[in-house]
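For this depiction, one protein chain was excluded, whereas all remaining protein chains were kept in their positions.
Going in written order, the chains are labelled A, B and C, and every chain counts its residues from 1.
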Amino acid sequence: MNLYENEIVEWRRRFHRVPEEGWTEFETTAAVIERLESLGFAVKTGTDVINPEAVMGRNPTLVKEAEDRARRAGVPETVLRRMAGFTGCAGEIDTGRPGKTVGFRFELDCVVTGESDSPDHPPVREGFASIRPGLMHACGHDGHAAVGLGLAHWIADHLDELQGRFVLLFQPAEEGVRGAGAMAASGIADGLDYLFAAHAGCEFGPGEVGVLTHGFLATTKLDVYYEGIPAHAGSDPEKGRSALAAACQAVTSVLGIPRHSEGASRIAVGRLVAGEGRNVVPAHAFFQMEVRGATQAVNDFMTAEAVRIIEGMATVYGIRCRIEKAGEAAVFECDEECVLILEKAARSMPAVSSVRRFTTERGSEDCSMLARRVRSKGGKAGYFCFGCRHCGHHRPDFDIQDTVSLPEAFGIFVRIVQLTSSRAV
Amino acid sequence: MNLYENEIVEWRRRFHRVPEEGWTEFETTAAVIERLESLGFAVKTGTDVINPEAVMGRNPTLVKEAEDRARRAGVPETVLRRMAGFTGCAGEIDTGRPGKTVGFRFELDCVVTGESDSPDHPPVREGFASIRPGLMHACGHDGHAAVGLGLAHWIADHLDELQGRFVLLFQPAEEGVRGAGAMAASGIADGLDYLFAAHAGCEFGPGEVGVLTHGFLATTKLDVYYEGIPAHAGSDPEKGRSALAAACQAVTSVLGIPRHSEGASRIAVGRLVAGEGRNVVPAHAFFQMEVRGATQAVNDFMTAEAVRIIEGMATVYGIRCRIEKAGEAAVFECDEECVLILEKAARSMPAVSSVRRFTTERGSEDCSMLARRVRSKGGKAGYFCFGCRHCGHHRPDFDIQDTVSLPEAFGIFVRIVQLTSSRAV
Amino acid sequence: MNLYENEIVEWRRRFHRVPEEGWTEFETTAAVIERLESLGFAVKTGTDVINPEAVMGRNPTLVKEAEDRARRAGVPETVLRRMAGFTGCAGEIDTGRPGKTVGFRFELDCVVTGESDSPDHPPVREGFASIRPGLMHACGHDGHAAVGLGLAHWIADHLDELQGRFVLLFQPAEEGVRGAGAMAASGIADGLDYLFAAHAGCEFGPGEVGVLTHGFLATTKLDVYYEGIPAHAGSDPEKGRSALAAACQAVTSVLGIPRHSEGASRIAVGRLVAGEGRNVVPAHAFFQMEVRGATQAVNDFMTAEAVRIIEGMATVYGIRCRIEKAGEAAVFECDEECVLILEKAARSMPAVSSVRRFTTERGSEDCSMLARRVRSKGGKAGYFCFGCRHCGHHRPDFDIQDTVSLPEAFGIFVRIVQLTSSRAV
Partner (left out) sequence: MNLYENEIVEWRRRFHRVPEEGWTEFETTAAVIERLESLGFAVKTGTDVINPEAVMGRNPTLVKEAEDRARRAGVPETVLRRMAGFTGCAGEIDTGRPGKTVGFRFELDCVVTGESDSPDHPPVREGFASIRPGLMHACGHDGHAAVGLGLAHWIADHLDELQGRFVLLFQPAEEGVRGAGAMAASGIADGLDYLFAAHAGCEFGPGEVGVLTHGFLATTKLDVYYEGIPAHAGSDPEKGRSALAAACQAVTSVLGIPRHSEGASRIAVGRLVAGEGRNVVPAHAFFQMEVRGATQAVNDFMTAEAVRIIEGMATVYGIRCRIEKAGEAAVFECDEECVLILEKAARSMPAVSSVRRFTTERGSEDCSMLARRVRSKGGKAGYFCFGCRHCGHHRPDFDIQDTVSLPEAFGIFVRIVQLTSSRAV
């Protein structure tokens, strides 16, 4: 491994050890800011890269605690002040020569799952397992961010050979598809000619690269709060209004939203908590749900149906209702030009044995929100997966074989830079 | 049996043979009008005794057919014109002497059930079984109306011995508690000092008389019509709006209306018809329901809950909704003075072996609507049951042993007249 | 138009005028039998072509009435006896020379919908509109059967130029995908080397031919009968067991069967009838439903889920349950060899302006059951649509422009025969 590759593995392991969940990545963001600035990048953070009005699924209590934790961990007050409570940052560097503006997206957040303590689990074996119980980089974002810093280093080192401008987006809260929407809404990606992003693993094994043509499901995440009227269930049942009963019927009706003839859809209610005690008419209910669609229209249909059902059911039970959008992603539409660049970049890597185009309807990816924004402004977007041997994302024993997969990903990113921005001579 | 008693049995059997369901009692009403007028009563009918705006559960198609049938059966056009489509009538007679105004309520309508053809069934054995398939006087209203005509005859014959005024109400559509509300709303019972009514059978056996103190469940009957949007369930499921799915959820939620701490309640959805074909998203649904309550407040609570649920569920499913009140009865509140009169009247009958006060929460009786109106204007109300051996109301083999039970009921009514209206000398 | 074409239009209009719904096509079957036999075909009918144990969605009362009607319309008793209550027939003819056994499927049944009486509607204008209220050939099966008879005539006339054997299947009850399963189960299509079938219209306009590669949704139709316990809803609510309430919850749960990740699915409850009267706990409920799937596995999943839910809900409500399979179709898998034959046949027709391969997930076609059987025995299957200008299948004003579209279909079928069975010389 070369200098950059060694550095990337080091960063990955550092990030892996201290995972931070979505919207709380203060330590990770601070580290990224410091590094980017040391490399000569101009860095924006806080409300310059996150539009607060478009923020979804951010828990203020968790954020506050994480900010304090970061402070205790030594993150300078000046940096925290720049962030203003909003994690994520963007590093920009200009060659001073006319050319394309090329953007890259890397994620910062971990998954809310505990890490395996098996001695066979590489992070345990190598001593960089998560020090935070219940939190783990089980989706590879630690590797993505590390590759981002390696790429920044390479660009800084090779600036003379390049033209145009580079924007490296370090996005918070990808889990739950929460962060990219607010980053897109900040305008930080406006003006990009190209946006590229990547993910470790997915359905691809070691040495395999998948280039997305179009895919992922559009999705909308909703948090629903019902508020009824409490009463003693034995002595005054008629005085109560059960938020629990309303939630049950809302869930049932929501699960019955019709299929759509224009493509796959999904509907899930994954969590429901209601009621205060056995013999009290329940005054509160809360549930978390999501819809998905193979097209934006299908997802919009599902969302509109769900909202109408949920609000209507509040009327049925005579209670109050509040719905919050907790996350959102679009279908990821890739441009043929970017697909070709990615194919060329991947095929030029000796370690890559297979490059194939793919589409998928098995999950969602919120970089789609940035891609949609970039494309709406005239730019183009591309996305690829770099394979590794893994047991499944979000599992306690997830691993990415960093010394193999990350150099591969880094190599592809470098070639993207070369293919789009090599200095015209 | 005396003259009146023989006549009552004859009338009863005549009515039994030609049953007419609620709001279609044109032949029965015409017979009553003719008889009352021949006895010297002033008779009101049509909109004089029925307030069309308060009419519930009247099927215009059935009414039209019944009017034609009555025409074919020889009911004079002049009489039909007086009725103006609304069955029921009231006969009034004045002694010319100051005194109480005493009212009596008798019902005209039959039950929608086929009559037994067993040779043991008295109407079959005696040759007066229903000639109309699917219709039968299976609740004793034939006997009630017959007693009403017998009482009219007796009053006319004994007018010289009496004082005050008499109003005999022949009410349509008691089944489904549909008719009394509209009769009350016409004002025909306003000004009564007393209102009395009776029912054959109930929980009382031969020779037993029950005097109601307070009871029956208040009730509201609702017809619900949902209208959705049809679509091919295979090719365009998302274009439809299922009235059937909405009805199912409305029914389920309605059945879950909470108990009330202040007294018994009931909720029933007795019939549901929805949809056009297996593979079409159903555009129509219809269901019939009822609520009941041991108090007016409980019934009002149940009704308000049901209406909110049904209308709300239309919103949930994005469809249209229409609710029609198809029947209504109140709790029957009896006045102690009337209870005492009834006890005295019943106890003076040699054939009556037992007289006891009773209350009941097992059914509803729409004479309660007339009683409520009378009492709201300062009058008083009483109600009794005269027993007979029977197998259960509304059954195909229901019978009232007319030669025994009707003379008993007649005797009690005559004594009521004597106790309230004997000429002061 | 040539001799065959004229004859086809005549047959189509004759069939159109006297439509018969699924499993009642006694007159149509009798006409087909007579014609095929007059052309020299050996004809099988009744249980030789229908396996009674595999029959779905057949109403014995309707069948009885239709048989009597056919008898009155002059269908000979001997023919009715051969049918033994089961409509449909198969005509076989052998060239006596070795070669392929080629089968064709044509349908006989109409749709349960009333026909338009607009003077612009071609059947009205030309005087061959349905004489049976509520029944209409609104799906083109009249034309299909007519083409089948035209093809039989042509084969009989050209037998000397051909080799191998021909089997013409005239299938009952395609609507509701009820008949093909029982025809396949009879074994009548076993041994076919090729099976071809066609449909008028679909998504194709005049002059267009679509050749199916793979498609239609697999589907299962279920009729559900619930039996509860009646009781008076006011006086004994706890003694009843509501079949209506159970049906509502079963419907709701069935509509919530999860999406399947392997392909499109559908679920519909199109009709529900429950209950006896407003104030009676409902003792009976009946509903008609269907599931569909883009693969057999998806459809099997949907069916298994529905059955488990429906039976389980009977337990929930303490009632009895009966489920009847009322129809079934598979995904239609076409063989590349047949696709090529069909493309060649269609492209050789001067009147055909466009030939394209297609797949569809918008409906179901029960010829898939015959195709699956044929293929399971080593044969191959093909399917095409011949276009016409139409307003939508199953609509009262559906028409197929018989003088244009049927000659085209006939021509393609003749060419199929020539391509598969021309005498080797």
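What we mean here is this: a contact is a pair of C-beta atoms (placed from the backbone, for glycine too) under 8 Å apart; a residue touches a chain by one contact, two chains touch by 3 or more.
Bear in mind that the values here come from a model prediction, so they are computed numbers and not experimental data.
Here is the thing to keep in mind: the chain we left out touches A, B, C in the whole complex. Considering A:37, A:65, A:157 or A:276, the position touching the chain not shown turns out to be A:276 (whole complex). Considering the full assembly, C:315 is the residue among C:315, C:353 or C:376 that touches the omitted chain.
Between the chain not shown and the residues B:255, B:326, B:355 or B:400, the one that touches is B:255. When the full complex is taken into account, the listed residue touching the unshown chain is A:268, out of A:156, A:268 or A:419. For chain A, the list of residues touching the undisplayed chain reads 176, 217, 219, 221, 232-235, 237, 242, 244-245, 247-249, 251-252, 255, 266, 268-282, 285, 288-290, 292, 326, 362-364.
Within chain C, the residues in touch with the undisplayed chain are 235-240, 242, 245, 249, 252-253, 256, 258-262, 281, 301, 308-309, 311-313, 315-318. Residues 252-253, 255-256, 259, 261, 264-267, 361-362 of chain B touch the missing chain (whole complex, contact as defined above).
Here is the rule we use: only the chains that are shown with their structure count from here on.
Relative to the C-alpha centre of chain A, the farthest chain centre belongs to B. With centres taken as mean C-alpha coordinates, the chain found closest to the middle of all protein C-alpha atoms is C. Rounded to whole angstrom, the centroid-to-centroid distance between chain A and chain B, based on C-alpha atoms, equals 68 Å. Computed centre separation for the pair chain A/chain C is 50 angstrom, with centres defined by C-alpha atoms. For chain B, residues touching at least two other chains, in rising order: 235, 237, 242, 245, 249, 252, 281.
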